[in-house]
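Got a structure here, written out as structure tokens. Questions coming.
Heads up, one of the protein chains got dropped from this complex, but the rest are sitting where they should.
Note that the chains are named A, B and C in the order they appear, and that numbering of residues resets to 1 at the start of each chain.
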Amino acid sequence: MTNSNTQHVVGHLINGVARDDASRTQEVYNPSTGEISKYVAIASQATVEEAITAAQAAFPAWRDTPVIKRARVMFKFKELLEQNADKICELIGQEHGKILHDAAGELQRGIENVEYACSAPEFLKGEFSKNVGPNIDSWSEFQPLGVVAGITPFNFPAMVPLWMYPMAIVCGNCFILKPSERDPSSTLFIAQLLKQAGLPDGVMNVVNGDKVAVDTLLHDPRIQAVSFVGSTPIAEYIYATATSTGKRCQALGGAKNHAIVMPDADLDNVVSSLLGAAFGSSGERCMALSVAVAVGDEVADRLIECLSQQIQGLKFGCYADKSNDFGPVITQQHKNKVVGYINSAEQDGAKIVVDGRQAAPQGFENGFFVGPTLIDQVRPDMLSYKEEIFGPVLQIVRVQTMQQAMDLINQHEYGNGTCIYTRDGEAARYFSDHIQVGMVGINIPLPVPVAYHSFGGWKRSLFGDLYAYGPDGARFYTRRKTITQRWPSANVREGAQFSMPTLN
Amino acid sequence: MTNSNTQHVVGHLINGVARDDASRTQEVYNPSTGEISKYVAIASQATVEEAITAAQAAFPAWRDTPVIKRARVMFKFKELLEQNADKICELIGQEHGKILHDAAGELQRGIENVEYACSAPEFLKGEFSKNVGPNIDSWSEFQPLGVVAGITPFNFPAMVPLWMYPMAIVCGNCFILKPSERDPSSTLFIAQLLKQAGLPDGVMNVVNGDKVAVDTLLHDPRIQAVSFVGSTPIAEYIYATATSTGKRCQALGGAKNHAIVMPDADLDNVVSSLLGAAFGSSGERCMALSVAVAVGDEVADRLIECLSQQIQGLKFGCYADKSNDFGPVITQQHKNKVVGYINSAEQDGAKIVVDGRQAAPQGFENGFFVGPTLIDQVRPDMLSYKEEIFGPVLQIVRVQTMQQAMDLINQHEYGNGTCIYTRDGEAARYFSDHIQVGMVGINIPLPVPVAYHSFGGWKRSLFGDLYAYGPDGARFYTRRKTITQRWPSANVREGAQFSMPTLN
Amino acid sequence: MTNSNTQHVVGHLINGVARDDASRTQEVYNPSTGEISKYVAIASQATVEEAITAAQAAFPAWRDTPVIKRARVMFKFKELLEQNADKICELIGQEHGKILHDAAGELQRGIENVEYACSAPEFLKGEFSKNVGPNIDSWSEFQPLGVVAGITPFNFPAMVPLWMYPMAIVCGNCFILKPSERDPSSTLFIAQLLKQAGLPDGVMNVVNGDKVAVDTLLHDPRIQAVSFVGSTPIAEYIYATATSTGKRCQALGGAKNHAIVMPDADLDNVVSSLLGAAFGSSGERCMALSVAVAVGDEVADRLIECLSQQIQGLKFGCYADKSNDFGPVITQQHKNKVVGYINSAEQDGAKIVVDGRQAAPQGFENGFFVGPTLIDQVRPDMLSYKEEIFGPVLQIVRVQTMQQAMDLINQHEYGNGTCIYTRDGEAARYFSDHIQVGMVGINIPLPVPVAYHSFGGWKRSLFGDLYAYGPDGARFYTRRKTITQRWPSANVREGAQFSMPTLN
Partner (left out) sequence: MTNSNTQHVVGHLINGVARDDASRTQEVYNPSTGEISKYVAIASQATVEEAITAAQAAFPAWRDTPVIKRARVMFKFKELLEQNADKICELIGQEHGKILHDAAGELQRGIENVEYACSAPEFLKGEFSKNVGPNIDSWSEFQPLGVVAGITPFNFPAMVPLWMYPMAIVCGNCFILKPSERDPSSTLFIAQLLKQAGLPDGVMNVVNGDKVAVDTLLHDPRIQAVSFVGSTPIAEYIYATATSTGKRCQALGGAKNHAIVMPDADLDNVVSSLLGAAFGSSGERCMALSVAVAVGDEVADRLIECLSQQIQGLKFGCYADKSNDFGPVITQQHKNKVVGYINSAEQDGAKIVVDGRQAAPQGFENGFFVGPTLIDQVRPDMLSYKEEIFGPVLQIVRVQTMQQAMDLINQHEYGNGTCIYTRDGEAARYFSDHIQVGMVGINIPLPVPVAYHSFGGWKRSLFGDLYAYGPDGARFYTRRKTITQRWPSANVREGAQFSMPTLN
């Protein structure tokens, strides 16, 4: 699809230059109003290859730049992100729909990854072993890979890219980012700040696009590694395709995050934190808590009573009104899909306690809104339980024991995040030990690891072995080189050695 | 192929029980004599699945065993390996053909991995962060994956399996090993020692077999990870297939390891160490040095003169005669292949300085012998240069500058090991920094990293991101779990939070 | 004091040779019978200096021995300790008095430090930083100090020395041990096993003695570091003296370890674990739990009822009878001192609930026994509360709130170990965060860190900055060396630089 008004086209960033020419474009909506607000350029294979070429050209000088100098670009980048926070949040809100205070939270989480990248001199240290054999030393260096790519989703247009490229770049790589075409503006704006922070041209590149761009990145032999965050079917495709061309790959997929509510939980805390974790950002978070598992009907009844009361007080609407608790979902199609899941739950016999299907905030009747929805009596065989809804829908499952609750979680195909609400040390420890989930909260509903740890789920929530950002990010974006060194002494000659040499 | 004499069949180890029944078998040769010495069972899909089932059953108790207790199995295993060294070396020699002193070197290298596995309480420590937010703590645990598999080559039947399963097991996993069917006895014997070392049944399993066994492991959803060492085409197949079923995978492939000989090198050291590195184990090592790149014709001429003199003194023959420098290659087919490469080099215009094609040690005329072969005037376009020969063949390439030598290496498809011979600090540092190879020696011809570092090449010598054994092995065989914890205080209530929470 | 029967003199180990000649000796008792069993040599200054000279002579070769070879001595040492366990426990029991099963526990804890020392190739790795400036690399090496000394107490004649010298030696140092003269035999026997394990002569030396030996070690300039475990007044003397001669020093002193018993504690667990923690080894442990702080009188009353009942079932007597729970104290003088503390508590108004002052197991009436003693109504101003008793005496303090209990602990001069009994996550976390104690147990009465962590208290329980064994042990016994390297390039000349150079 083409458009005649190139003034509103969000373009690419290649070799330090903003490129908004595009033969193909796609609409970008303001989900709060339902209107088209901009167009985004859709890169051709040639455009993506141009970005790769630029990145490859920038690599030799960048990999030779001392790590503290690379880190200083990140120090400066942090300053610029903080200075431009309002602008960035406005762009996020316009195109994603999340409320400005939520956009600020997203940005802050992204900045924390930049702060961690400033620690590169520390986390890039290799290991030095003296005398692995007589007068033989050996050490490891963690060298950059070359050109690496990131493919990111619409729901965190600022944060998820910031999980990737600050780490990749500070490790000495050059980067091609293919962000979501739904809300490209904040992503592009942020990437452009890097030049101002002192990053040489070509080290960071952004290409907007669709499957053509993705497949170009997956197949081009110059791309050494691919990081992906999105849905599980796409994650599987990315992982299988990138690895089939010999690349390293980490692909993060979907989630169905459960909270177990134990009888001894602090219910006020449970309710208030569940509301935020289930409905915040309209539930469009891969760490959203979408299922609460109540242990015992007494807990379930109290929980539902409290939740349904408090849900009445929630406000949703336009991103720009900070008094709102959450905003619209990303598209009309996605709204239809969320409503479809609620319908199916109803048809499957679940009980719709609070119904958000008819949401239409005054003045924003064309926005893509779904109201907060609470469903009781959900069972594991229902479609609404098995799949990820990605909307403001909280489902309650009732079980009689903690073990049943854990079995439920362990049998689900996803294993991204989970939480238990309890005061009991033993229950918390048993849960965190045996639950088949990568990110575990004890009375923490959204246990996203801080930037100096690493993000990743288990089972079909992550494909690969190294997680996103933090220490794993550093290992993913570097290639180990081990050097073993002995210096010849003029007077010592050694006989030839035909056995497998042991160094000591 | 079946056989009627089940007494000589090398079988499987499943759930702690030796299993030598087999419907299909394959011959095992003594390469020194060329005779069939045993048969090896070829597992069916059902047999492999039985092993996986046993491993999965053993997993829950093993992963709950405190790490120091798991490490103590490795302490004991080390003792048993040392006590049984002669027996193991004899088995290696009989079926692989390498001389007993070389087998002892191989075993020692394997034991070093067991020693490192004894450090598990140290290397399995997670990271604990206090107050990631007010009164919120977060830490990482490195939990075992479950059942993991290893597929290993003929050339190091003791060592390469020991790169894998001691680390996998000490991390809390259960293991299925599919070793080479060419020389299965030492591998099986060693694995059986683990029971004596106190390992519970089912934690370690060995299945001998062919592609049926491999594909069963690659497709069974209960296998969480696959480690492979072998040739590059198979490594690519393993990597693409294992990842397409969602597994993590590390696949180590072929090599073409170059040594650069600089004009200032200590030539006596070069010659004696090159002889061992090129001809030791008949060149059947993925770290064998098969190409020497002489910088300047003067160096080349002196090098060839010294090498050809000293090659005269080399002895090759039966594995059991410790005065031999090296033994036969693994099979008649492989001998033919090696000779074919020498023929092709000759036809392409290279100069056969020392010719090992007519090797027939007295009394072992039917053994699979190739004599030490030295070829001069090799060029990058020759088949013998482009492919891995895996035989006792040392090729000389002549260049005029160090940069030309490095370009040659960087343009080769493999990047496993390499070495520079020099006394000059600057040359060594420039080389190790810029060479596109994973394991670099400075005056060290076989720079195999010690067990407390990790083994892996670059480019098409390794697929995956984490290397074999050492710190990377620990990371590969564990799954990160991050726990974030806050305890509710009775009197402090918190308002619901709808923004993306930042923990601090 | 001299003696004419040199056959029973426990001597020294200097330069690999047992040395039982001695001009001065001192009696060694069997505390179970009260009889003199042996004599121990008391080293002169000259003897200690001879040991230092031997150690210094052995240093150059030992520090050049590759770390994996040093670690292999520890692998073998572990085997020998396990093979000789019965002999060692018998020696401990004879001279210290602890029951054989307790001696076995002590030895096992000691062996764990040897196991950790086997990890030296891992924990001695330095940090390598590439390109700290353009083409400038920098790395750290942790080199041994030279000759270091350990001075250890009577209460763990096997374990406490094993906290020190395996770490010191595996790091490449040579060691002089001055153990307690009360129970020297097991210490000496164990040290002699090192030779059998392959340790070169002179690397490990033992000198028995008194203040003459100690002061020689503290003042000799060839001693680089001193590790001490004992009472706080001596620890202060050691720390001040060793540092005044420029040495590094870590000096561990006394303790008064409190357990807080919360109202929600699992009382059965509290009672059974308190009994062991208070009376095990007759309370002669620096981690013994000697004060239980009950939160609320209800808890206190129930606790005392249960404890006094169960104390009736405790057996104490000769070390050799494994049905005994604990044995005698170390000397008659020490028995008198313990009884004196009980008397003072009684005089100060505390209530002696169970009185062990008249202990005399049948057949061992001359042994140095004190029976299990339980004292209620203890107050912080009593002498028996303020000082370390080091006997089988458990005192109960009653408070009304957890904060009062914590204040009590934080106001005590010692800060070695402590424990809280609770099921509540929040209470445990608040306690462990704010308590001024180095080793904290949550429902663990003796929270001795495992060998791969480090042992040390706070306040007047430890002087120095690095703790005993584990990672801190490695840092204490090594000296950091940082190497920064650039190689000159022939064609690049640099102008003189007069400013403070920044490397990048």
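Keep in mind that, in the parts below, contacts are C-beta pairs under 8 Å (C-beta built on N, C-alpha and C of every residue); 3 or more make two chains touch, one makes a residue touch a chain.
All values derive from a computational prediction rather than experimental measurement.
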{"item": "Touching residue (missing chain; options C:Q45, C:Q108 or C:N366)", "value": "C:Q108"}
{"item": "Per the touch definition above, residue among A:C118, A:V147, A:L194 or A:V329 touching the missing chain", "value": "A:C118"}
{"item": "Touching the absent chain when the full complex is considered, from B:H8, B:K195, B:R357 or B:R423", "value": "B:R423"}
{"item": "Residue touching the undisplayed chain, where the options are C:E27, C:E49, C:E82 or C:E127", "value": "C:E127"}
{"item": "Residue touching the undisplayed chain, where the options are C:T47, C:N173 or C:S273", "value": "C:S273"}
{"item": "Full-complex contact with the absent chain, from C:S37, C:T53, C:S140 or C:S231", "value": "C:S140"}
{"item": "Positions on chain B contacted by the hidden chain, ascending", "value": "64-69, 121, 124-134, 139-141, 143, 422-426, 428, 442, 503-504"}
{"item": "Missing-partner contacts on chain C, residue numbers", "value": "99, 101-102, 104-106, 108-109, 112, 127, 129, 132, 136, 138, 140, 159, 225, 236, 239-240, 243-244, 246, 248-249, 265-266, 268-269, 271-273, 275-276, 279-281, 285, 310, 325-326, 423, 428, 432, 437-444, 446-450, 452-456, 458, 460, 463-467, 471-472, 475-476, 479-488, 490, 493-503"}
{"item": "Residue numbers in chain A that touch the chain omitted from display", "value": "68, 71-72, 75, 78-79, 112, 115-116, 118-119, 121-123, 125, 130, 135, 137, 424-426, 428-429, 433, 450-452, 485, 487-489"}
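Keep this in mind: only the chains that are shown with their structure count from here on.
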{"item": "Whole-Å gap separating chain A and chain C, where each centre is the average of the chain's CA atoms", "value": "48"}
{"item": "Separation of chain A from chain B, taking each centre as the mean of its C-alpha atoms, in whole Å", "value": "35"}
{"item": "Rounded Å distance between chain B and chain C, as computed from the means of their C-alpha atoms", "value": "43"}
{"item": "Residue list for chain B, restricted to those that touch at least two other chains", "value": "112, 450, 452, 485, 487-488"}
